[in-house]
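Let's look at chain A:
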Amino acid sequence: QDKTVKIGALSDQSGLYADLGGPGSTLAAQMAVEDSGLAAKGWKIDIISGDHQNKPDIGTAIARQWFDVDKVDIIVDVPNSGVALAVNNVVKEKNGVYINSGAATSDLTNAQCSPNTVHWTYDTYMLAHTTGQALVKAGGDSWFFLTADYAFGAALERDTSAVVTANGGKVIGGVKHPLNTPDFSSFLLQAQSSKAKIIGLANAGGDTTNTIKQAAEFGIGKGGQKLAALLLFLTDVKAIGLETAQGLNFTETFYWDMNDQTRAFSKRFGEKMKNGAMPTMVQAGVYAGVRHYLKALEALGGNPHDGVKIVEKMKSMPTEDELFGKGEIQPNGRTIHNAYLFEVKKPSESKGPWDFYKLVGTVPGDQAFTPLSESKCALLKK
Partner candidate 1 sequence: MADEFILETEGLSKEFAGFFAVRDVALKVRRGSIHALIGPNGAGKTTCFNLLTKFLKPSAGKILYKGQDITAMAPADVARLGLVRSFQISAVFPHLTALENVRVALQRQHGSSFDFWRSKSVLNRFNDRARDLLNDVGLSEFANTPAVEMPYGRKRALEIATTLALDPEMMLLDEPMAGMGHEDIDKIAALIKRISAKYTILMVEHNLSVVANLSDIITVLTRGQVLAQGHYSELTKDERVKEAYLGAGHA
Partner candidate 2 sequence: MPDTAIAEAPANSPAKAATGGNLLQIRNLEAWYGESHILHGINFDVNAGEVVTLLGRNGAGKTTTLKSIMGIIGKRTGSVKFNNQEIIRATSDKIARMGIAFCPEERGIFSSLDVRENLTLPPVIRAGGLSLEQIFELFPNLKERLNSQGTKLSGGEQQMLAIARILRTGASFLMLDEPTEGLAPVIIQQIGHTIARLKKEGFTILLVEQNFRFASTVADRYYVVEHGKIIDGFSNAELAANMDKLHTYLGV
Partner candidate 3 sequence: MTTLTDDTLPVTPRAMRDEMIAFVLMALLLASVPFTGVYPFFVMQALCFALLACAFNLLIGYGGLLSFGHAMFLGTAGYCCAHALKVWALPPELGILVGIAAAFVLSLITGYISIRRQGIYFSMITLALSQLLYFIYLQAPFTHGEDGIQGIPQGHMFGVFDLSKPTVLYYVVLVGFLAGFLLIFRIINSPFGEVLKAIRENEPRAISLGYRTDQYKFLAFVLSGTLAGFAGALKVFVAQNASLTDVHWSMSGEVVLMTLVGGLGTIFGPVVGAFAIIAMQQYLAGFGQWVTVIQGSIFVICVLTFRRGVIGEIAHYFRRSL
């Protein structure tokens, strides 16, 4: 057993997820290595980064080459569900370790779960359950969905609808819009005339931000309807601007301004970022994941270069770090930690360039994520 580790941060470095993952994720991994203090104990830990450009084939090619040529032990981040699933197969084939933080698909810990994979931060199941449940309970009992017309959107809508009905709400309509639609006015008009109390946005990225902006333009908030963004990141809110985004409800598992520890970490992080950006939950997840991985290695007393073994060790240790607090990794690879319901502040309430969120509620991890009893993961059957 040697004490060398090579970490590959595979992310979208220039495309639409670059801001929420990208270089920030690499930085988060670096900080995790530094904070682990292993270097002082004689460990040699290197980090390389790669750009999968949101293309599964490029992602797998890089991953394969990392394992074959660069002798990488662990791949982290990997936003974009398509790439994430593709890389999942490679890591399993090469018996590496895979800590995904950026991808939403809950398949990673269900149908496609793998003994080499840990899924941190969030997934579609969690998003649907937390936001949906909270809003119905707060009186938003009739829903209209604007859904991106592809697998991710459909899953999100399906899961959320189930939650809404289960909690006594009603879904009164919905419209599927094509991915990357620049103009949502048609769809918004339909949502408006449906008179639903909540307009659920089962989409992501640019589609979500565009919908929110244009909804404001068409006076949708003023008519008493409320928008629920099922997936929204800090960087999205930044892009929309508080003026427009104010009052939005959504769920994240990390926000920089939660407590002293998160603030301290985020300050250090922001100083190293080009535009002073605060970490997103994806980047925070990378940090926490790498920390936990290194802890497991340390506990093993060296690097066995055996993915399954390391992940087993990781699952056997409870997780705990400054950013997500206490938690655990379930046998299917799902990390369990708290999820938080936020509301976007009014511009007048914001005190700084990244001061966006108000905490509305906390959902404990065991209620937020897929219960093991519902998981379709083959690992559980053994």
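A word on the picks: all candidates are chains of the complex that A comes from, given by their letters.
Basically, contacts are C-beta pairs under 8 Å (C-beta built on N, C-alpha and C of every residue); 3 or more make two chains touch, one makes a residue touch a chain; residues count from 1.
What you see is a predicted model; the values in this text were computed from it and never measured.
Visitor: With chain A shown on its own, which candidate in 1, 2 or 3 touches it within the complex?
Guide: Answer for chain A: candidate 3.
Visitor: Could you please specify the touching residues of chain A with respect to candidate 3 in the complex?
Guide: Touch residues, chain A against candidate 3: 13-14, 18, 22-23, 48-51, 55-58, 60-62, 64-65, 68-69, 80-82, 85-86, 88-89, 105, 112, 149-152, 178-179.
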